[in-house]
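What follows is a short report on a single structure.
The complex appears here without one of its protein chains, the remainder shown in place.
Residue numbering begins at 1 within each chain, and the chains themselves are lettered A and B in the order written.
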Amino acid sequence: MRAPGRLRFAGRYVTRWAVDTAGVLLALSAGTFALVLLARGDPAAILAATRAGRSATPEQIEAVRAELGLDAPAPVRYVRWLADASTGDFGLSLRTNTPVGPEIADRMGVTLGLVAGSAAVALVAGVAVGVAGAVLGRGPVRGALRGGALLATSVPAFWLSYLLVLVLALRLGLVPTSGMAGPATWVMPMAVLGLPAAGALSRVVAVTLREALDQPYVLAAQARGSGPVSIVLRDGLPNAAGPILSLAGVTVGSLLVGTVVVEQIFGWPGLGAYFVHAAAARDVPALQAAALALGGGFILANRLADVLQALIDPRSLRDAGGTGPRAAGRGRRPSRRGGTGPREEAT
Amino acid sequence: MLEVERLTAGYAGPLGRDRVTVVKDVSIRVGEGEIVGLVGESGCGKTTLARVITGLSRPSAGVVRFAGVDVHALRGRALRAHRRHIQMVFQDPYLTLSPRQTVRQALVEPLRIHRIGDTRSRSARVDELLDLVGLDPGVGERRPRQLSGGQRQRVAIARALSLGPRLLVCDEPVTALDVSVQAKVLNLLCDLRDRLGLACLFIAHDLSVVRQLADRIAVMRDGRIVEQGPTQDVTAGPRHPYTRALLAATPTIDLGPVASGVHPIGEHVPASRPPGQG
Partner (left out) sequence: MTQGHRRWGLPATVRTTLVALPLIVFAIAGVLAPVLAPADPTANDLAAGLLPPSADHLLGTDQLGRDQLSRILYGARISLAVTAAVLAISLAAGVVIGTVAGYLGGRVDRVISRLIDMAVSLPGMLVALAVIGVRGPGVENLVIALSLWAWAPYARIARARVAGLRGSPHLDALRLLGAGPVRVIGRHLLPPALAPCLVYASTDVGAIVLSVATLSFLGLGIPPPHAEWGQMLIEGRPYLASAWWLAYPPGIAITAVVFAGNLLGERLAGGDERPSILRWVRPARRPRHSIAPRPAPAGSPATSAAPAASAEDDVVLRVRDLSAGYPHGGGLRRVVAGVSYEVRRGRVLAIVGETGSGKTTSALAPFGLVDPGAVVTGSATLGGGAGALELMGRTPPERHRVNGRRVGVVFQDSLAALNPLRTVGAHVDEAVRNAGRGGRRAATRRVSEELLRLAGLPDPAVIAREFPHQLSGGMRQRVQIAIALAGEPELLVADEPTSALDVTVQAQLLDLLGRLRDELAMAMVVVSHDVAVISRLADSVAVMYAGRIVETGPLATVIGNPDHPYTRGLLDAVPRPGAAPGTRFRTMPGRSGAGPDDTGGCAFAPRCPIAVAACADDRPVLEAASTVAHRSACLRHPGGTALQPGTARERDRL
């Protein structure tokens, strides 16, 4: 398996990954669409009522039903909905009678900015605290870091924001209580979203890094005279990267979902707040669009983490190739690999 | 008693496709009360062969006959009845016992499965089995993690013997053990053969172990048996070059005239002497 072979496996892996991801996204879209079927109440009636101002006549409802194509069988409606959705057309909001697509696009920027900011907080703080937790010996510093991390993951975001509002905004007057105007207003939402994520991340970093540092190859590196910094950077972190990356993916994804709460509390005009309003009003088209956007982002973040993880580890690529001779190694002693067998005798 | 004829077998590749053939056209026999050693290096197909003989895997061609019956044609009740005749001892004594069961539970389980005896007779049988493999009855209440490797392997052998098999297939049973423990387990296998008339297919990668144990030796390489015959013939006059290479590489304590003559070791410790003060 020379370099070109490795590239080939990487290519094959990425292709498979792309197909898989498309599959999951399709499943998500089907699930989102199925929300209509789960819905209590008739969307046509709701929209007709919105348009008419008060309750609508049966004729008006039937007209809306025909307009929305709700009389077709579910699979047909799904295909139509998916085709429309792929062009950005998610239909009309049942609540406001305005197109959902442009609204989603407008709000996306706000949410992505918030997620990017809090992801930075989470990754920097999480990895730093985690590495410290893995390398430090048992003692008060490590205990405090660990306890703090655990506490950060346990505090509900909405309550944490209350506490921050009480202290930072009302008592100290450092930042405004809500709204989105200027850097000061970003502090609290980013902290509320980022800190719990940092706590979760730091715990995984600490555990996996410590595990990676407990492996015999670290002893071997010490035996050939490598220093602790080199060992952490070359042997520890890369080998711990798998779980860390996949959690980082989950973290970024869950930040997206977390915007649902945080935007609501701080009054930000983002996707999360839109989602909550849609859910509260049972505005199915808006709900579908927001769920697809947030869910799609979540899934992409996760899947990206997976592919990164696989590209780091040369072993996973070979398994993806499907021709790994590792399966042959049933016995205690690892079997030699096909192509290099004769070399053993040649020496 | 056991006849393996022109057996070819393999296992499925990683994704269920491309079957890998690892046993090719193998024929081997084990007679009543005979110990046959099967020697080969890792990846030569020994373990796959053992799994096919015991019925854990199916062959792609060839027949395994036990007492004249095609093992792989058996189904249902007949298969269950047949199971009692061939048992297997696995390589890693740390993995063959359930960590959740005590030794006694592990030994009673096969009797329960085959609905043999009642609670009291099963308990007596367990004591008998423990005694047979040289374990103290008190070991019965322990769990595998409280046992040494050698003790675990004895328990595994006792469990394999619980149904009164006529053939024991041992897949590298001593590889994971220390030398002094290995010697005890090998002695046990010899004793069992003598006391119970048990036949044994003993699979190992270590020729030195096999030649002190087996009546006949088969040497396997890349899925084929390259040489087989009585132990003396194979070790004293190997015909296949691979057998010769294996013999040459096998580590022995070689001290020239001392080793080949009467060894001074052991003159002071007669075999019949009872165990020490402990």
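Worth pointing out:
Here is the rule we use: a residue touches a chain if its C-beta (ideal position, glycine included) is under 8 Å from a C-beta of that chain, and two chains touch if they have at least 3 such contacts.
All values derive from a computational prediction rather than experimental measurement.
The chain that is not drawn here is touched, among residues A:Pro73, A:Gly137 or A:Pro183, by A:Gly137. For the chain missing from the display, the contacting residue among A:Gly11, A:Gly88 or A:Pro156 is A:Pro156, taking the whole complex into account. Residues of chain B in contact with the chain left out of this view: 16, 35, 41-42, 51, 54-56, 80, 83-84, 86-88, 90-92, 95-98, 100, 109-110, 113-114, 148-151, 156, 159-160, 162-163, 178-184, 186-187, 190, 193, 205-209, 211-215, 231-232, 235, 245-246, 248-255, 258-260, 263-266, 268-269, 271, 273, 275-278.
Although one chain is not displayed, its contacts with chain A can still be listed: residues 1-3, 24, 27-28, 31-32, 35-36, 38-40, 134-135, 137-138, 150-151, 153-159, 162-163, 165-166, 170, 203, 207, 210, 213-228, 230-232, 234-236, 238-239, 253-254, 256-258, 260-261, 264, 275-276, 278-280, 282, 284, 287, 291, 294-295, 298-299, 302-303, 312-315, 318, 326, 332-337, 340-341, 343-344, 346-347.
Note that only the chains that are shown with their structure count from here on.
In whole angstrom, the spacing between the mean C-alpha positions of chain A and chain B is 52.
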